[in-house]
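Excerpt of the complex: some chains, original placement.
By letter and in written order, the chains are A and B; residue numbering begins at 1 in each of them.
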Amino acid sequence: MSNTIGEKIRVTVFGQSHAPSIGAVIEGLPAGMKIDMERVRAFMARRAPGRDKLSTARKETDEPKIIAGLNEWGETCGAPLCMVIENSDQRSKDYSKLRDNPRPGHADYTAAVKFGGANDIRGGGQFSGRLTAPICFAGAVCMQLLEEKGIRIGAHIASIADVDDERFALPDDEILDRIASHAFPVIDEAAGERMQERILEAKSEGDSVGGVIEVCALNVPAGLGDPMFDGLENSLARAVFGVPAVRGVEFGTGFAAARMRGSEHNDPFYVKDDGTVATRTNHHGGILGGIASGMPVVMRVAIKPTPSISKEQETVSLGKMAGDRLIIEGRHDPCIVHRAVPCIESVMALAIADKIV
Amino acid sequence: MSNTIGEKIRVTVFGQSHAPSIGAVIEGLPAGMKIDMERVRAFMARRAPGRDKLSTARKETDEPKIIAGLNEWGETCGAPLCMVIENSDQRSKDYSKLRDNPRPGHADYTAAVKFGGANDIRGGGQFSGRLTAPICFAGAVCMQLLEEKGIRIGAHIASIADVDDERFALPDDEILDRIASHAFPVIDEAAGERMQERILEAKSEGDSVGGVIEVCALNVPAGLGDPMFDGLENSLARAVFGVPAVRGVEFGTGFAAARMRGSEHNDPFYVKDDGTVATRTNHHGGILGGIASGMPVVMRVAIKPTPSISKEQETVSLGKMAGDRLIIEGRHDPCIVHRAVPCIESVMALAIADKIV
């Protein structure tokens, strides 16, 4: 059982969708840090639902309260930082039907087996997407740390359904500025329009779509990363699968590299005008041998289509141990990819901050 | 710096390509286990080079010697198991040129930055593919442990260059028997022939190719895996990037899931004739919410084309801080995908054994 990640900056996430609270404890932040809570809230708002027609109409206020870890001036004091978000709308109702019919594509069945039926079924329990709110809090804090070292992280939607955005080639501040200004972050705005159409089409059919998120980190200093099992890829990959619905991760050219020749894929080294070493292309995604090369660190993450759909589905009755049919009620996101963008940025921030403090 | 992986079964890999020895320490194996060394050696031989025309002509004997951890009957005794492989052909030569011209696609440059020039450059040092020999030893031992619990692991080459093998749909013992009997493990033998042609073509051109490996584990008990950060995907993904040249990892339908609708991707539950719960399809790759569902655990891993090629390449002189040209001498594998198959099986075995003991 581990809800904890990181060695030097260690984040423990707690809570379930309908528990009194969700939150996180962060150990290892440098003392004397002033957290800009306005920017933390703005960052967290990017994953909150109910902002537009693409998402569920549920409202989550998600107000982060820091209940430990600050001194009288509001700075980190060296003690663990504890942040909680109170869950306002916990309604009691009958959960016996939910416990009987595991939803396809969800953790209902596996959690019931693992925890002998004691798992918290309400709203998805600990498997709920709500648990990414504390991850975004921790990510926002770590990003403020990284900024002081000149490191910048940004992500865009690389695809939704069959619509592709442009890829990061050699991303820079300019492109990150551009996508940062969008509510629905893409490089090619026309593609972004088509993506949103796909989401609305799926929604109108009681269905859902998935997509791919591409994230990069600029100015990660060469030398960061601890092979063989704590290299940058190991750490990023372990962390990213903490975000629900992630099905795959690749670095640099990733799976496409498997179809390339070595002579194409190898990135030639050269000396830049400023006297530093760089590569002409970035197939390696900023990581060689698990260690940062100084080039942009680029990762792509596959997000599956939201498993909660309105269509009737085949499942079982665990009580009768027989086949059954299920219609999931309530309002559901037809797509979570755009809401997952700050989560993936957060995971990148956590993994890099853990190695750099 | 971490060469250690696992919580309950903890493996520490040590050594460099030309150090006196490479090896591994394995903590946490149950006491009283009799390791079948014949089968360990046979397994390790699958990754050894020099077996066929597809690989380098280098000969590695790779004889594993257990120097600690067994009692007088040759059983595990509860103390850490230590295995070493002596490196026979360490030649002293001048490494100054290697240190000056980092090879594109290798860790030469990033290791030099990280370790201030003290990295072991000989034969790739700690980044050498030779370090997968201890991983395969540990994997072979863990597979013997898993067998006692009915768990079986097998992998095949899913693609090399542009040639695809069939995918695992719902893999079973029969298909694992079939691929286990091949030196070049594929499901579709005709595709396997074409893959080998691609390797030889690349070789003849002084170039290299990459590919994808697909691995599965059968009979992993439902309930295994510890979300949110030690779920099966987190642990497998962290471990698999310990194998050099891995660029991406996906579970179940993986990246292709990002293009599917939820209604397609969700795997319907049903009750099997034996009274157990299963899913009709396996898009989820045996893992829901980080926890095993009881269906086959399926992972695909992208391997980049071998960076060591004979063609002249652009690089820099670190001494002069200026551009330079490089021709890598010696014999190199034009493809390491087939040799990496047991490494990927090993990583799967380590990650599952760590959760099941």
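Just so it is clear, a residue touches a chain if its C-beta (ideal position, glycine included) is under 8 Å from a C-beta of that chain, and two chains touch if they have at least 3 such contacts.
A quick note: this is a predicted structure, and the numbers were derived from the prediction, not measured.
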For validation: placed chains = 2, all identical. Expected total copies in the complex? 4
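In the analysis below, only the chains that are shown with their structure count from here on.
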Centre to centre, by mean C-alpha position, how many angstrom separate chain A and chain B? 27
Show which residues of chain A lie in contact with chain B when the two form their complex. 1-5, 13, 102, 104-107, 109-111, 113-114, 126-127, 131, 159, 161-162, 202, 207-212, 222-231, 233-235, 237-242, 244, 246-255, 257-271, 275, 277, 279-280, 284-285, 287-294, 302-309, 311, 313-316, 318, 321-323
